[in-house]
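For reference, the structure discussed in these notes is given below.
For this view, one protein chain was removed and the others were kept in their places.
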Amino acid sequence: MSAHVEMRDLRVAFPSPRGPVEVVHGVSFTLGAEKLGIVGESGSGKSVTARAILKLLPRAATISATRLTFDGIDVLGASERQMRAIRGKRAGLILQDPKYALNPVMTAGAQIAEAWRVHHRGSARQARAAAIDLLAQVRIRDPGRVAALYPHELSGGMGQRVMIAMMLAPDPELLIADEPTSALDATVQAEILRLIEDLVARRGMGLILISHDLPLVSHFCDRVMVMYAGRVMEELRAANLSAAQHPYTRGLLDCLPSLIHPKDRLSVLKRDPAWEG
Amino acid sequence: MSDLSTPLSGNAAGLRAWLLSETPDSRRQAAWGRSYRGWLNFRRNPLGMAGLIIVLALLVLSLAAPLLTWQSPDVQHLAQRLAPPSAAHWLGTDELGRDLYTRLLFGGRITLGMVVAVVVLVAPLGLVVGAVSGYLGGMTDRIMMRVTDIFLSIPQLILALAFVAALKPGISSAVIAIALTSWPPIARLARADALTVRANDYIAAVKLAGASPARIIFRHILPLCLPSVIVRITLDMSGIILTAAGLGFLGMGAQPPMPEWGTMIASTRGYILEQWWVPTIPGLAILIASLAFNLLGDGLRDVLDPKQS
Partner (left out) sequence: MKRVRTLAGALASVPITLFGLVLITFVIGRVVPIDPVVAIVGDHAPPEVIARVRAELGLDRPLPVQFLIYVKNLLHGDLGRSVMTSHRVTTDIAQYFPATIELATAAIILALLVGIPAGVLAASRQGSRLDHIVRVLSIGGQSVPVFVLGMIFLLIFYVKLGIAPGTGQQNVLYEGMVPHITGMHVIDAALTGQWDAFWDGLAHLALPALVLAYFSLGYITRMTRAYMIDALKGEYIITARAKGLSGARILWRHAFGNISVGLITVIALAYANLLSGAVLTETVFSWPGLGLYLTVSLLNADMNAVLGATLVVGLVYIGLNLIADLAYRLFDPRVR
């Protein structure tokens, strides 16, 4: 299978009163039907990099790359109409907090049905049935009732399931999950991740999982890309994480408490200005 | 800028650096720096700048009115009534042969004077009522907000008309009536700000330090309500101008022969068909003045109160 996404030297800049500020400085990677984790602190450019694949950045942003393709389609050269055929239909995006990411004045069912209808031909009734079926697929117990609820009536975990159902509705080939569990309770986090993992495996989708949590990402993904200040520090197979070379990755790993090798004092990450250069 | 007694104030580049310093040495420097940055932002807004320049021009023209004309606003030349604009009468004359240009200048004094009077009455009242109500909450808040609700339950112009009718038409009645009807929105705004400020941790800290409610309200709450109130009042000034002119037009504001713009239109509107410029010129004056305050307020809003725009 050919690479879903190919990115060469992506640069993203935002305007500011003192001229454009570049937040992503030349990121490159390729992605096949696999699970890629992007790890970094807030502000490391991981979300911006992932959203650039779907050209979902604010209009003010300037994006450039020597190559940015989705399944061979040139994303930067694509029209808004061509992008709409990719968004949702071929690649879905799950955002962090369902409280803000779901439309507060539409029912869960209506939002899922809408996603289904944009990319399938079908009646309103079929769309509704599809929505309820999708809610069942994301393991919501009473899908008919939940479909009629508004986002503020859903718990965080339920909201995120609705979000996932909505993004699965058009049967995408790639799922981008941008910190999908950071806004949820710790107990719910694992359930949602297991759900995503399960659905990705069953449907043979590619996955980009964005997180600040290195162990979590390495546990779920095949490959891990570590970002810092708009640059890729290191890219490695998740299984080889313990063999990480880059001092930043090492530093992140050393900050973690361990039950096997307990330490009196956790080490603190020392940042090298050279990483930004 | 005489109170900038820093060693740097002598040279412009040094002053700029002092103002834009990321690490101010004193509270005063931080405050001046913030205003300067606001000004730099404001200067980039062409519409806001246009508003500011027109407002300043109106102020200068009205204050210097006696110096800018050699005629009197009240002297009648019945032989030259309704004359079109000419070298002798730049904007022509009105129905009693008075020089329109002169009357317009002196009318500016009345209009701006009314605006200033209303603002002086309304701003402190609205600010204090709002801040006290928002900070204290509870019963005080409920009663005060009910009172503002009641005043807000009648359109401003109509309430002002009823007040003026009761008081007897004239400038001071008009000012009182407009003031009575324009404080409630300001109080509401200040209250909304006070409510958000009140929830901040540093207010809790000040309270723990033993500050009295009065001190908290006047030192800590009021200053933070100020930006949105300033924006609101600037935008309201245009409304005050329109209401004052409207009262004048209906014969309930300034009385003839005062050269108030609305009153001038009322007494000459019969000439709209033949000498259309006679009532139209004061109309344009009202439009320009109210537009200028709206543009200024709009520009200020972008700088002082980004969340509102």
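Per-chain residue numbering starts at 1, and chain names A and B are given in the order in which the chains are listed.
Everything that follows uses one rule, which is that contacts are C-beta pairs under 8 Å (C-beta built on N, C-alpha and C of every residue); 3 or more make two chains touch, one makes a residue touch a chain.
Since we're looking at a predicted model, the values are computed, not measured.
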(message) I'd like to know which visible chains would be in contact with the absent chain if the whole complex were considered.
(response) A, B
(request) Have a look at B:A17, B:A30 or B:L47 and name the one touching the chain we're not showing. (result) B:L47
(request) Based on the whole complex, identify which of B:I53, B:L78, B:I154 or B:A214 touches the chain you can't see. (result) B:I154
(request) Touching the absent chain in the whole complex: find that residue among A:V118, A:A136 or A:A238. (result) A:V118
(message) Touching the hidden chain in the complete assembly: which of A:M106, A:A129, A:V188 or A:L241 does that?
(response) A:M106
(request) Please pick, from A:L95, A:I192, A:M205 or A:M233, the residue that touches the omitted chain in the full complex. (result) A:L95
(message) For subunit A, which positions touch the chain that isn't shown here?
(response) 54, 56, 80, 84-89, 92-93, 95, 97, 100-107, 114-115, 118-119, 150, 152, 163, 166-167, 170
(message) Could you pull out which residues of subunit B are in touch with the chain that's been left out?
(response) 47, 146-147, 149-151, 153-159, 161-163, 165-168, 238, 242, 245-246, 249-252, 262, 265, 269, 272-273, 276, 279-280, 283-284, 286-287, 290-291, 294-295, 298, 308-309
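Definition applied: only the chains that are shown with their structure count from here on.
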(request) Would you mind pulling out the distance in Å between where the CA atoms of subunit A average out and where those of subunit B do? (result) 51
